[in-house]
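Submitted below is the structure of interest, expressed as structure tokens.
In this view, the complex is presented without one of its protein chains, the others remaining in place.
And now, subunit A:
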Amino acid sequence: MDGAVRHPRNDAVRGSPFGVGRLIQMTARQQREDMLALLELTGVTKEFGAIRALSDVSFSVRPGEVVGLMGDNGAGKSTLVKIISGIYQPTAGALRFAGDHAQIHSPAEARRLGIETVYQDLALADNLTAAENIFLGRELKRQVGPFRFLRHADMQARAEELFDELKSETRAGDYVRQMSGGQRQAVAIARTRLSDAKLILMDEPTAAISVRQVAEVLNLIHRLKDAGIAVILISHRMPDVFAVCERVIVMRRGTKVADKPIAASSPEEVTALITGAKEAA
């Protein structure tokens, strides 16, 4: 009796060094950008009529940095994410991305800049397959005369590849409506890996999935970081933020009340900041 119960998944984890190729391919330009902030917000304010959802928020994210964004419901986290991903326009304030002044008018524009978002509701079409969802809005096409037809097989193969990288048991040809919460999450995350994103925003990616899948998502965030991709993680779950983030930004009632390295903070302090027991840090 050696008692060693081998789980097949342990073998799978060792394969496929995620994103290593991309690291090696890093160009001189990207290295220069390392010096600069990737995303920089200065004095961002957002008003909806009489309601001020965000007031004078400034922070920056460096390339490859994982930043936790925390706050209670209504603190302005989602509004902030929607401004960065191009759904809302700030009422005042400015965004800089990769060193350039950025006005992000639409989600498509954010994608072109290299900002990908995993939305809280995942933004999946139930009646399409996983592969079709991943490629929605940027399908692979083949030109035949004046017409462009879908390259089903290529999209399917690329989607399978992405799921392999994520180590997710999700079949590219399955309809999203038949999928579990974790599989749906995997589809939404796989979508962000389609292009060479520089910044990935994740809005509560671990809220609706099982414990094992949470670990997988956190692993994925580590791998994104290794590949030089910055991540902003919006989460209610303190352990997740402390497990993967280098820095935590705390929002309360539309303002930034703290922005400090994880190492210099504690879950207790962050909780106090979120609830307002501690004014600022």
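Worth a mention:
We adopt the following convention: a contact is a pair of C-beta atoms (placed from the backbone, for glycine too) under 8 Å apart; a residue touches a chain by one contact, two chains touch by 3 or more; residues count from 1.
Going forward, contacts and distances are computed from a predicted model.
Think of the chain that is not pictured: of "Cytochrome c, mono-and diheme variants", "Acyl carrier protein", "ABC transporter permease" or "N-acetyltransferase", UniProt labels it "ABC transporter permease". Note on the undisplayed chain: of the listed residues A:36, A:92, A:108 or A:157, the one touching it is A:108. Touch with the chain omitted from the figure is made, among A:72, A:174, A:246 or A:259, by A:174. Although one chain is not displayed, its contacts with subunit A can still be listed: residues 1-2, 4-6, 8, 87, 106-108, 111, 117, 119, 121-128, 132-133, 136-139, 141, 147-150, 152, 169, 171, 174, 178, 191.
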